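Excluded from the complex is one protein chain; the other protein chains are retained at their positions.
By letter and in written order, the chains are A, B and C; residue numbering begins at 1 in each of them.
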Amino acid sequence: MKIGILTSGGDCPGLNAVIRGVVLKGTTNYNIEFVGIRDGWRGVVDGDFFPLTRHEVKGLSKVGGTILGTSRTNPYEGPRGGAENIAKTLYGHRIDGIIAIGGEGTLAAADRLSNDGINVLGVPKTIDNDLRATDYSFGFDTAVNIATDAMDRLRTTGDSHQRCMVAEVMGRHVGWIALHAGIAAGAHVICIPEVPMSIDEVCELVNKAHSRGRAPLVVVSEGFKLTGMEEAFSDKGLDAFNRPRLGGIGEVLAPEIERRTGIETRATVLGHIQRGGSPSAFDRVLATRLGLHAADAVVDGAWGQMVALRGTDIVRVPFAEALGELNTVPQYRFEEAAALFG
Amino acid sequence: MKIGILTSGGDCPGLNAVIRGVVLKGTTNYNIEFVGIRDGWRGVVDGDFFPLTRHEVKGLSKVGGTILGTSRTNPYEGPRGGAENIAKTLYGHRIDGIIAIGGEGTLAAADRLSNDGINVLGVPKTIDNDLRATDYSFGFDTAVNIATDAMDRLRTTGDSHQRCMVAEVMGRHVGWIALHAGIAAGAHVICIPEVPMSIDEVCELVNKAHSRGRAPLVVVSEGFKLTGMEEAFSDKGLDAFNRPRLGGIGEVLAPEIERRTGIETRATVLGHIQRGGSPSAFDRVLATRLGLHAADAVVDGAWGQMVALRGTDIVRVPFAEALGELNTVPQYRFEEAAALFG
Amino acid sequence: MKIGILTSGGDCPGLNAVIRGVVLKGTTNYNIEFVGIRDGWRGVVDGDFFPLTRHEVKGLSKVGGTILGTSRTNPYEGPRGGAENIAKTLYGHRIDGIIAIGGEGTLAAADRLSNDGINVLGVPKTIDNDLRATDYSFGFDTAVNIATDAMDRLRTTGDSHQRCMVAEVMGRHVGWIALHAGIAAGAHVICIPEVPMSIDEVCELVNKAHSRGRAPLVVVSEGFKLTGMEEAFSDKGLDAFNRPRLGGIGEVLAPEIERRTGIETRATVLGHIQRGGSPSAFDRVLATRLGLHAADAVVDGAWGQMVALRGTDIVRVPFAEALGELNTVPQYRFEEAAALFG
Partner (left out) sequence: MKIGILTSGGDCPGLNAVIRGVVLKGTTNYNIEFVGIRDGWRGVVDGDFFPLTRHEVKGLSKVGGTILGTSRTNPYEGPRGGAENIAKTLYGHRIDGIIAIGGEGTLAAADRLSNDGINVLGVPKTIDNDLRATDYSFGFDTAVNIATDAMDRLRTTGDSHQRCMVAEVMGRHVGWIALHAGIAAGAHVICIPEVPMSIDEVCELVNKAHSRGRAPLVVVSEGFKLTGMEEAFSDKGLDAFNRPRLGGIGEVLAPEIERRTGIETRATVLGHIQRGGSPSAFDRVLATRLGLHAADAVVDGAWGQMVALRGTDIVRVPFAEALGELNTVPQYRFEEAAALFG
């Protein structure tokens, strides 16, 4: 059997650990031959493959990024795209199936290709933890650790200067990173996309922490929807999420908090450092196990499914289960954390 | 309502985060009054209490160890021990119940006290992850991160000198730390208490890695049972686990691997650094959530139970469910990892 | 003898270690009584003092920020400012002298106060390493470690996506953080205030790295002067350093690199995380030693001087030596690093 592996979408700590897990289990236990597919679906469409042996995946569990490269190409677009062309390309290279490691877009494409007769197996990848059907996805724990460490640092500056510190973290549609890093770092305000808040509510929490003698620490997901600022933003142009088009939400929030509360306030946008570098042990274990089980699933012919974490077990779920609705932060999880705000 | 909190047994990253979670939720939402109990059950027996307010738990989510102190005192021993005396002591201080954060011994004592009429609620604590009834316990993730980081370091020395490196990690009865750190760091041999191996088997795996050009990396739980060495050890005196009484198992294993394989081999015993210091973000979140839910459970009068993690939820389980049998590494989890040994 | 200690200006990892070093040495060896001065010169002017004993500085060597608080107050301003008023305030509290831990502004004020008859001793503090007269200042090593770690992370994202990654680091007037973090992380372009470069030169280096198959990594000091962009910026408003007023230089550079080279480019502004949190071991040792020697200097009556690092020794230098000219990156140090750009 000959199997291609691809990584698609934004990079994420643990991608290489998945690849290593698949290849070690597949070659040693099942005698599968693997090829790496370059730059996600782009490599499928272009037939851009290279041999992937035990040697290539040596020492990869700790290495961030992806040795396969990645892109946001849609496999149904372009002159060589579409299920029929792809089937020909794979047949031409005698590739029996594809393991696609990616997020919602990738898995949706994988689902469609699967329905169109291509053998595809999925491994869920989302640093935001926004996929249903898996309790956690690799990369998320690393991102939360990085954000927590950064906020621990911001806190000492806040305390020294009696400032309010605002940290903007990843999370365009879901607030898991902000929620977990906020709990871990002891934030006084956690602003997530699932729970729109007005600038008044934010400032009230800031003032509450300040009145207890604390330097307020605010964590905000990039996709947080701030309400009550429409007028103020009207001259700057608003984007689809009702946010000003210039700068991130953290950079909008900070001066407004300062203006309204009188507390000196500074914003830091963590940005790309949250998704790079060596994965945490949790993510290495999760990613490796997903890879090992993906090799099993290939041998079982479990095409059209993806491997996922449930409790402490790795299970298989149909693509459809993972798609459609995002894994948002439920209201009770936000309220649970809100008890910490005081 | 007035509630005492104690931490008992070996320290563990996250203890302070639990305490903070309990106190923040309990004081803010439920108006509970808390007292800290010094040094575990010792403080209960001696009536050694002090007020524990919001102020005392400030900034604690990131602080290792326990501000309450800890001991291995058994509450049923000594002249002031036993349920009857303890009931009097608690009544004398108007303490309505105890939140006991501890491992198997602590929870067994809590169960017995609960059966004897004392209001006790449990929070599971085990750095080895050896308690059933909770998917993971706080401190474990931190320990695995520390062990993984140490093994990442050992690997570069192994590679530079073409040596076999042996890392001994915690785990007297269960091998979870060795298993997870071994997977994360890419160990070539994982030796855990649940799976006794002969020195021949260990050396075979070492030779296998070496023959592929790798510097063999071996991780061994302190409670690993090495077989086939009885004769060699007979002059050194054996302990109950069939191990020589001098030094840890890592220090026994390393020279024997070197003698049999001819590969220069060095052991490192990680020891206490695995249980100290600032908790990982995962452990801070888990510990904080357990604390928040413990405050809820107190209000609900859920005495005789403990809070626990199941999947992504915090649930309540009777003490009995957590006791009796250890949460050992199941055979299939070991075999899963063994695919990585090649 | 009774001595006041103050920290002034931006916070910096190691401030607390200096305070601890002064207090431990001064109380134990010399029987000095210490008072903490709140919020820098503000506390001197306002007479805002509190007792600072051995107990208060317990465990501080690893704690970021400053327990004394800090501000940017000028001691010569305000109705209670000026040498005469300050002398009265100090005399009123029987304070014999001040240890002022701060940067150029602080040391200049200290120098003037010293000339006006106030006993002041200085400890140099600059996270940018911009003070002459000390080989290194505490905080700098920590900042370089944080920036290096961040750039290590950015690199994996760059490699996975074949992107150019731009990291903006601290350094308004001098480029030491960019230089050292750039060398440490293997940057392909290092842009510092001391060496203005045109956008063409930057893009040439980016292209050079790209043509060797590398994902270009660019580090840029916040005070870097980009030339050849005047026209493009003219509609955005320029600040004193010829930079657009909106966003940092990193956010200006990235889109321009992308536009000119065609290589997808992303900027990350590290911001405040570089100056917070626990100091590196190097900074803890340096800060502690400066504190210990400051206590000695007080006993020797070495007012009007500051303690400083020369090679491996702590020495005393007059304020004047540290002032006037900044410790800029010399041309030969930049050229030395430029050999790495290829």
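Heads up, the rule we're going with is that contacts are C-beta pairs under 8 Å (C-beta built on N, C-alpha and C of every residue); 3 or more make two chains touch, one makes a residue touch a chain.
On a predicted model such as this, the values are computed, not experimentally measured, just so you know.
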Contact partners of the omitted chain among those displayed are B, C
Which residue among C:Ser71, C:Thr106, C:Asn207 or C:Thr288 touches the omitted chain? C:Thr288
So which of C:Ala108, C:Ala184, C:Ala302 or C:Leu326 would be touching the chain we can't see? C:Ala184
Which of B:Val269, B:Ala320 or B:Ala338 touches the missing chain? It is B:Val269
Which parts of subunit C are in contact with the chain that was left out? 20-21, 24-25, 28-29, 54, 58-59, 61-62, 135-136, 141, 144-145, 147-148, 152, 155, 180-181, 183-186, 212, 214, 280-282, 284-285, 288-289, 292, 310-312, 336, 339-340, 342
Where subunit B meets the left-out chain, the residues are 7, 10-11, 13, 15, 63-66, 69-71, 146, 149-150, 152-157, 159-162, 165, 246-247, 266-273, 275-277
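The working rule: only the chains that are shown with their structure count from here on.
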Of all other chains, the one whose Cα centre sits farthest from subunit C: B
Where subunit A and subunit B are represented by their mean Cα positions, the distance between them in whole Å: 30
For subunit A paired with subunit C, centre-to-centre distance based on mean C-alpha positions, whole Å: 34
Hey, what residues on subunit C touch two or more of the other chains? none
